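A single protein chain has been omitted; all remaining protein chains appear in their positions.
And now, subunit A:
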Amino acid sequence: METLWLTVLGVLTVGYFALAGFDYGSGLLLPFRRREVALRRMNPFFLGNEVWLVAAVGVLFAAFPRLEGELLSGAHSTFTLLLAGLVLFMAAVQLRLWWWLVFTGALMVSVGWGLFLVHLLDAPWPVAFVMPVLFAVHGWVFQMRRWTLFPVTAALCALPIPLAFSSIDVTGLMAHNDTLSLLAWVAIPVIPLVVVSQWSIVALSSR
């Protein structure tokens, strides 16, 4: 059960970070790119990653209830920054009034994830810039359509936080087997369904 739920959580988190590079990365590059084109190319991916984040936090809450609260409240101000950036980014992309708000939102979210990485690893603070740099590189690869590099930068965005997370010992922090087996019936079929559907969205929008 433990391995199963760590895998589910890992898949959801990797899904979020792999997709996050598209829009936060594109947002970070706005000062240097043709903004209309960059924003349009981001369209089919917009909001696609946040659903993975919400699902990951939901699983964290139900399957690791003794971990979730400590993990999030232990980095309270980091998440305030990160979520504020998320709100700003999503509203600014919708509103399309000032491109620098999109940029600021993307910067806040990615620095926020960097700070969370620092928190998880107990690393020196400059490590926080790892995430914005990785997102920006992935955004560049995506915008320039360098498809050969694409899987590499996607993996580089996706892995740091799940790997740092795997250093946490979860024994005793998980929910009881009754809760876990109930959720397993639901969580496992849903993930491939979402992958296929999101893939179809991208396929449809490029038609």
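Criterion: a contact is a pair of C-beta atoms (placed from the backbone, for glycine too) under 8 Å apart; a residue touches a chain by one contact, two chains touch by 3 or more; residues count from 1.
The rule is simple: contacts and distances are computed from a predicted model.
Given the choices "TonB-linked outer membrane protein, SusC/RagA family", "Peptide/nickel transport system ATP-binding protein", "Ring-1,2-phenylacetyl-CoA epoxidase subunit PaaC" or "Cytochrome ubiquinol oxidase subunit I", state the protein name listed in UniProt for the chain not shown.
In UniProt, the chain excluded from the picture bears the name "Cytochrome ubiquinol oxidase subunit I".
Among A:Gly48, A:Gly114 or A:Pro132, which one touches the chain that has been omitted from the display?
A:Gly48
Among A:Ala84, A:Leu121, A:Leu149 or A:Leu163, which one is in touch with the chain left out?
A:Ala84
May I ask you to list the residues on subunit A that touch the chain which is not drawn?
Contacting residues on subunit A, toward the hidden partner: 39-40, 42-44, 46-48, 50-55, 57-63, 65-66, 68-73, 76-77, 79-80, 83-84, 86-88, 90-91, 93-96, 175-176, 178-179, 182-183, 186-187, 190, 193-194, 197-198, 200-201, 204-205, 207.
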